[in-house]
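Attaching a single structure in structure tokens format; questions to follow.
Here the complex is missing one protein chain, while the rest keep their positions.
Letters A and B mark the chains in the order given here, with residues in each chain numbered from 1 onward.
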Amino acid sequence: MARLSKENVERAERTIALYPHARSALIPLLHLVQEQDGHLTNDGMEHVAELLGLTPAEVLGTASFYDMFFTHPVGTYLVSVCTNIACMLNGAYELLEHAEQTLGVKAGATTPDGTFTLEEVECLALCGNAPCLTVNWRFFGDVTDDSFDGLVDDLRAGRLADTIPPHGTHARVARSVGLVAAGPAKAAPAKKPRAAAVVDNKGDSAPEPRSGERK
Amino acid sequence: MSDTATPPDAVTITVDGKQIEAHKGEMVIAAAERAGIYIPRFCYHPRMRPVGMCRMCLVQIKGPRGFQLQPACYVPVADGQEVVTTSPEVKKVQDGILEFLLVNHPLDCPVCDKGGECPLQDQTFAYGPGETRFVEEKRHWEKPIALSDVVLIDRERCIQCDRCTRFADEVAGDPLIEFMSRGAKTEVNTFPDQPFASYFSGNTVQICPVGALLAKPYRFRARPWDLEQVESTCTQCAVGCRVAVQSSNDDLTRYLGIDSDAVNHGWLCDKGRFSYEAVNSDDRLGRPLVKRGGELVQTTWADALDAAGEAISAAVSSAGSGSVAVIGGARLANEDQYAWAKLAKCVIGTDNVDAQLGDGLPAEVVLGLPRATIDDCDTASAIVLLGPDVKEELPVLYLRLRRAALEKKVPLVEVASGRTGMTRYATTVVPCLPSDQAGALRKALAGGLRDQLGGNPVVVLGRPSLAEPADGVVAAAALLADIPGVRFLSALRRGNVHGALDMGLAPGILPGRVALDAGRDWFTAFWGSAPESGGLDTRGILEAAADGRIGTLVLLGADPVSDFPDRDLAQRGLDGARFVIAVDAFLTASSRQADLVLPAAMFAERPGTTTNLEGRVSRLGQKVTAPEVAWPDWMIAAELAARLGGDLGFLSLDGIWDEIVRVAPAYAGINRTTLGTRGHRDGIVVPVPEGTVLDTEMPPATDVTVGQERDAGEGEIDPVETPGIASVESHGVPVQAHDPAAAETAGPAAESDAEAAAGRPRPALIEWDRAASGTTAAKPDAYALRLVVGRKLYDNGVNVQMSPSLAPLAKQPVLRVHPSDLDRLGVKSGGVVRLRSPQLTTTITAEADPTLPRGTAALPFNVPGIEVAAMIDASKPANEIAIETP
Partner (left out) sequence: MPLTDVDRITTRRIGNADSWTLRSYLDNGGYAGLRKALQIGREAVHEEVNKANLLGRGGAGFEAGRKWGMLRQADPTYLVINGDESEPATFKDHMLIEGDPHQIIEGTLITAFAIGAAQAFIYIRGEFALGFERMQQALNEAYEHGAVGHDIFGSGWSIDVVIHPGAGAYICGEETALLESLEGKRGFPRIKPPYYPAAIGLYGAPTVVNNVETMSNIPWIVVNGGDAFAALGAGRSTGTRIFALSGHVNQPGNYELEMVKPTFRDIIFDPRCGNGIRNGNEVKIIIPGGASSPWFGPQHLDVPLGQDEVGKADGVMPGGGGSMLGSGSIVVMDETTCPVRAAWRLVRFFERESCGQCTPCREGTGWLSKILYRIETGSGRREDLDLLYDISDNIIPGMPWPYPMTTICFLGPSAAVPTVSAMQMFRDEFLVHVKDGGCPYE
């Protein structure tokens, strides 16, 4: 619950450098705060405000517009159940009710042990596999009551630790190249774009895309 | 229509079948309004960027695909455009929008401050649906929460028009309130624990079109239909914002900014807005007081005036008229100042008169340089800031300069020792050591700055620091005065200090911007006498008094003990003067020590005129009566003159004004009729250039009320721009500031009469002889820090301290020093240091400020917690302190 760490300030500065105007980095930086602290802490937002030359009110004004940002603590796993039209037609409300029973909390609340926060969300764009949900924005489709309970067990047992990072981590793949100036090539490249090692790429072991593919 | 050519930017549009002329670039809503077609609105505000959010102004505008619903506030006019504002379709849509606005709006009008002056309420009556069809539960929020010490928000009433948030960001540059959340949950709020601490926060209350934003001082105090109002000019500082002064039961209840195009655009600073509390204060002086046995006790006016007359006579007869001195007068109206100048310079015969308290500039510099208006800043080739922090001292000028820089893209050059509120907007900063403004500027001019300044720069000129004499900045002004086309905008801050200088409350100056030598004969012709030689300024007066050379010292609303940048000298001066007369509204650190205290009327308790930093003369309105037997200052002067066997020659305020217009050269032509006309609502900048035709048409008797005139002679007040004004006007009884029957005494004819009567041509206005140049202080020794002292908006001044809402805003000071000077001590920014000056030692929180030159220390003047005035020796070219670990 603090300002950004030194390492995260460096990440923030690299991100800011990608944009013609610093403020564009606001959302990526807020993801960074949330990754560090699990939610948007006041210290974190104030730090972002400093980095971008904004007032903390401007930062919160933007942050509070977006559903993925939380200004209060969230469980290690944020379980987001879609109840929009396609999922509703396929039993989403019943699934949500089941989830409430399994986790013992109503949608919007966090389990007393701080492990799960359950929420009802709008269409997650996995309607071909309705009903669906995400855990920390990692997708699960064709969810049944049983598969939900299995998922909760797996999460509790830490069996999905590799694929589902704790709440707040938006992406585990970082950009490996700095900003490259556009336009016709100048006489000599200032610096050959660095193709550094990809940071912490777990992409390949992440769950398969669940989007309904053509069968 | 006349056959004059249409202006180049004119386009013709048709609104409801009526052809109207519009200016290219303006929005349909504004063009229609000028033609008398009022399109309902909530989010649109003429002084801010349109956002088209509330949708109340939807009208039909013809496009390539026929008539389409468009927000009139967001569509610019185009030649041949056709607009329909009254069709059934438009009416249906507007009804619908209003109904949408009301679905979640509480029905608490009876207990809402805005009830009775609420645009939402009014438009509901005018356009709205009859019964509510909304049977669902309304949105709920915790009832008012504080956004700051003075502003509350009731989020249930908010209609999300974005006016307050736009104001905070776009106009004030303080984006501390924002929309939070989304959709129907949207609220206006601050970041947790970071209040909306803007000097301009009260404007958001003023422009809120519903009762969502509330001013703590006003909350539940009055209902609009109980209010009366009069138009006036704020004299809290020298900007002179136009203001509607509202009262109820002879108590001031509220000030609202009036949209003056030339000056304040409708805005006020919070100090000005809430300073009416000081006028209402229970601590006001209502009766004369005389010192008996070391105590001030009540007395009668007759006895008090006798005592004053005797003291002055005694001083004159024992040591000559020069042993009488007057300090102060910037609080007064022009007429009061003229009366006091005439009393001092003619009846008593002393030139030891100074309205400035060692914190200003020599009168000949302010009066003798080519002057600029605030509007000139918008079109200047550059603005040079050479003075104090305008955000702290002249807040609404700050808004105008900020706008000039951001919207009009005028380059801003700041010459300063350390950051000010303006630095963020500066294109160029010329850093200078304290008192070396001239040196730094000379170097910068030679180094290319000259080219940046262009052909018509405006220099905003004032005192950057009270811990050094004016010489440094005067020398810098002399350098800039050589630039062809340059003009100067005074940044002297005291309320009517410019009126005081114009009325002769300065040594070596006579009324109407005339030097004593140049004007002596002219004034002798009218007054019978004028001082033989130039007198002393405030510092000189205090030194003379300390030496026992002043018999009677008059403090004209001045408090040198708190307010003169040399506490020790001020105190010695009061101690050394044989008799001290204080004309004041409060007992202050100085008036408390006086032998005689005469209670004076304040702002809103007397009419008159005032002159702002541009030289703009505008009217003051009276709305309440002064406490008990407090008098307007001019009456005190007139009565004193009589006690001294003299006669000021006027019995009324109007009489004074007529004399000013007649004898004070810079004020020629500004007769009372002219000042009261619609065309001159924003005041008149003096001197009026030769050949200018002033509007002398009489205003209708009913029209001596307030409100923005969008176009001379036409247009109504927009009730949604500043809701509180239009509605009160229709309920209240406006005071008539002018007697139309008493007009025409001072026309052009009267002016040539003046020349005939004097037997000589009018004397020329003063020009500054800038041969004399400033000095630069020697370098301080290695361990001393040179003091830079500026003012804060909220300080220990009486107007702040006597206003309960403002007093808590005066904050404990911090000492700012360059980080290296803190490092030297091993103290962290935010840590405490011991501060040592030759006069006193204290501890204070220190903050590192890399914008300060090394070896300087910045402190605020006259704030709670530290006696900075006591660290200043006015006789030194610079003042120093040292800091140590505590």
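In this text, contacts are C-beta pairs under 8 Å (C-beta built on N, C-alpha and C of every residue); 3 or more make two chains touch, one makes a residue touch a chain.
If you're wondering where the values come from, they're calculated on a predicted model, not measured in any experiment.
Check B:17, B:183, B:761 or B:826 against the missing chain and you find that the one touching it is B:183.
Of the options B:38, B:74, B:141 or B:225, the residue whose C-beta touches the omitted chain is B:74.
Which of B:12, B:86 or B:104 touches the hidden chain is settled by the complete complex: it is B:104.
One chain of the complex is left out; on subunit B, the residues touching it are 51-56, 58, 68-69, 71, 74-75, 89, 92-93, 95-97, 99-101, 103-104, 133-134, 136, 159-160, 162, 179, 181-186. Interface residues of subunit A facing the missing partner chain: 18-28, 30-31, 52, 61-63, 65-69, 80, 83-86, 88-90, 122-130, 134, 136-139, 169-177, 179-185, 189, 192-193, 195, 198, 201-204, 206-207, 209, 211-215.
In the analysis below, only the chains that are shown with their structure count from here on.
Remark: subunit A and subunit B have CA centroids separated by 51 Å (rounded to whole angstrom). Those residues of subunit A that touch subunit B in the shared complex are 42, 45-46, 54-61, 64-65. Residues of subunit B that touch subunit A in their complex: 174-182, 190-194.
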